[in-house]
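This structure is in structure tokens; I'll ask about it shortly.
Missing here: one protein chain of the complex. Every other protein chain is in place.
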Amino acid sequence: MSDKTNSTTRSGFDRRMFLAGAAGSAVVPLTARAAGPAPNAAAAPDPSLPVDVTLRVNGDSRLLTIDARTTVLDALREHIGLTGSKKGCDHGQCGACTVLIDDRRAISCLTLALAAEGRDITTVEGLAKGDKLHPMQQAFIEQDAFQCGYCTPGQIMSAIACVKEGHANSEADIREYMSGNICRCAAYPNIVAAVKQAAPEILKG
Amino acid sequence: MRSFTYQRVTDPSAAIQALAMAVANNNPPTEATAQPLAGGTTLIDLMKLDVMRPRTVVDINPLASTWSAINLDGGNLRLGALARMSDVAANPEIQRNYPVIADSLRLAASPQLRNMATLGGNVLQRTRCTYFRDISYANCNKRDPGSGCAALDGFNRMHAVLGTSEQCIATYPGDFAQALIALDATVEITGKSGVRNIPFAQLHKPPDDSPQIETTLAPGELISAFTVSGRWPRSVYLKARDRQSYEFALSSAAVALDVQDGVISDARVALGGLATVPWRAREAEALIKGQKFDEALAQRVADAALAGAQGRRHNAFKIALGKRVVARALHQAATMEI
Partner (left out) sequence: MSIAAPEPKANMGQPVPRYDAVAKVTGMAKYAADMPLANPAYAYLVTSAIAKGRIDSFELTEARNIRGVIDIVTHENAEKLKDVKLFSEGGYMSTTVQPLKSADVAHDGQIIAVVLADTFEAGREAAHRVKVNYRPATPSTTFDSPGTTSGPAKGQASRFKEDPKVGDFAKAFDEAEVKITASYETPTQHHNPMELFATSCVWTGDNLTIYEPSQYVYGLKNGVAAQLGIDADKVRVINYYVGGAFGSKGSTTPRTAIMASLARRLNRPVKLVPTRDQGFTIATYRAETRHQIQIGANRDGKLVALRHEGAEVSSRPDAYVVGGTKTTTRLYACPNVDSLVSIVHADRNTPGFMRSPPEVPYLFALESAMDELAVKLNMDPIELRRVNDTMKEPIGGKPYTSRSLMACFDEGARAFGWSQRSAAPKSMTDGDWLVGYGCATTCYPTQMAPAAARVRLQRDGRVRVEIAGHEIGNGAYTVIGQAAAEKLGVPFENVSVHIGDSDLPPAPVAGGSNSTASTCSAVMMVCDQIRQRLFRALMPNESVIDKAKETVGMGQTPVAESANSGRPLDREKAFDALGVSVVEEYGEWKPEDAPKDSFRAMQQGQVRIVGGSAMSDKIAYAFGAEFVEVRIDKWTHEIRIPRLVGAFAAGHIMNPRTARSQLMGGLIWGMSSALLEATELDPRYGRYVNDNLADYLLPVNADVQDVEVIMLSEQDDHINPAGVKGLGELANVGTNAAVCNAIFHATGQRIRKLPVRLENLEV
């Protein structure tokens, strides 16, 4: 279903935006593949046919042909093979699927892949530079900030954003601004310690 | 989730045009076959549950470039409907001049969800009633008019005690709307025939005999902005809940006071978690104006605010809780340093 394209598939995205502009309308129906490249609003393409979408994940562009209903989370996991982001509830109630979209933490299970086209998605797989772990990853290890590890990718993505948002100035702040990520093993105090540990290094840049 | 056609629009008229497809039928906006997608935290959620079944999803996020501004000019506040909850909550001017707005946003949902959810979408978020959200329950007048209400005699701890009807007791779950209704905000609505403005209090409809109709929006209309006149530095949002964060209110209160020389010249009280719609306690407010604050007054106001409340098996506690929350919020607002 998926294949990786590193450079040029952005043109598909641009083309659609261009067509929309050229038609004098800002309505952009993303076309079903079988309906051909030029959308015709009157023809009402079968919405159950797969659509093309290009996602930029951890700096790489990926062209996918997927069901329009696919969320960013399912696109990552089932179509791109990046399974670090986890499904814990599929309804925005647990935070396990947290990724960064344009550098803001977001719930990938409630974000349509189509709506994320043209935006930068960062997942837990995109944090380490080779063998060098991101300071938050390192802090999670040192503070034993997980047990089963299932919520951990979401916690780490959320924690990085928490620091960058300026919400890591006190333990109370960290607790509140890390409350969108449920940890059933309840590693919470260690998560707070990890955020505290990593914050200065992250803010230093 | 049913299949849908996804459209991305880049200007408001295109959005209205795309949504207009749905205007032909008589459905309430929530049932319209074209739905606007902003943060998606309600729409995608309910589509996954098969509760909402649009055939066209109109992604209006690109409109954020024009519809997400936060303006505080000349003592009035204008909030673009596509501003994200987190951005508004973090705005120092809002925090200073409208703490009730900042706190109602800050205490809602989670940081991730607040990053996604927009103000306009937030005020339109739909009830958390299980019998509504789970389509395997046959009786829900909101989902299927005339089918009955499973919540009346069901597990209704989270349900409403104000503004209910025999057709529906589903709670309006939002926080921000309580701040808006308290501050007499105006809703700017953009539709086919241009822009219209209504008082926020006229946006939502209590369930009465037609709980499926939740707002006075016409199909195809979009909320484009909220405006608030005046500044309300002496205002609070107090939210009581089982856990400390990331939970809907059991009971909340938005309170704004204007105190001149120790006398309360203006007072606004709105209640969350208790009612089927954003809820303004106007009779209670009337008791305050012209008075000096004391705890006895707070108690009388709280009693008045909940005067018409009707409890059921699991939610009767909300009446007493609601009173204590109102009294506490009044106390906080009256004694806060500004």
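Just a few scattered comments:
Letters A and B mark the chains as written, and numbering starts fresh at 1 in each.
Operating definition for what follows: a contact is a pair of C-beta atoms (placed from the backbone, for glycine too) under 8 Å apart; a residue touches a chain by one contact, two chains touch by 3 or more.
Every value quoted in this text rests on a predicted model; they were computed, and no experiment measured them.
Taking the full assembly into account, the omitted chain touches A, B. The missing chain, though absent from the display, is touched by one residue of A:Leu100, A:Ala168, A:Cys183 or A:Ile202; that residue is A:Cys183. For chain A, the list of residues touching the undisplayed chain reads 46, 48-49, 67, 69-70, 74, 77-78, 81-91, 93-94, 96, 123-125, 127-128, 133, 137-138, 140-153, 156, 174-176, 178-193. Taking the whole complex into account, chain B touches the unshown chain at residues 1-3, 48, 50, 128, 130, 134-137, 150, 153-155, 157-158, 238, 240-248, 250-251, 317, 321, 324-325, 327-328.
One rule holds for everything that comes next: only the chains that are shown with their structure count from here on.
Rounded to a whole number, the gap between the C-alpha centres of chain A and chain B is 28 angstrom. For chain A in complex with chain B, the touching residues are 17, 20-21, 25-30, 44-48, 51, 67-69, 71, 90-92, 95, 98, 104-107, 110-112, 114-115, 158, 161-162, 165, 167, 175-177, 179-181. The part of chain B that touches chain A in the complex is made up of residues 1, 3-11, 13-15, 17-18, 37, 40-41, 44-45, 47-49, 55, 57, 59, 61-62, 86, 90, 109-113, 115-116, 244-246.
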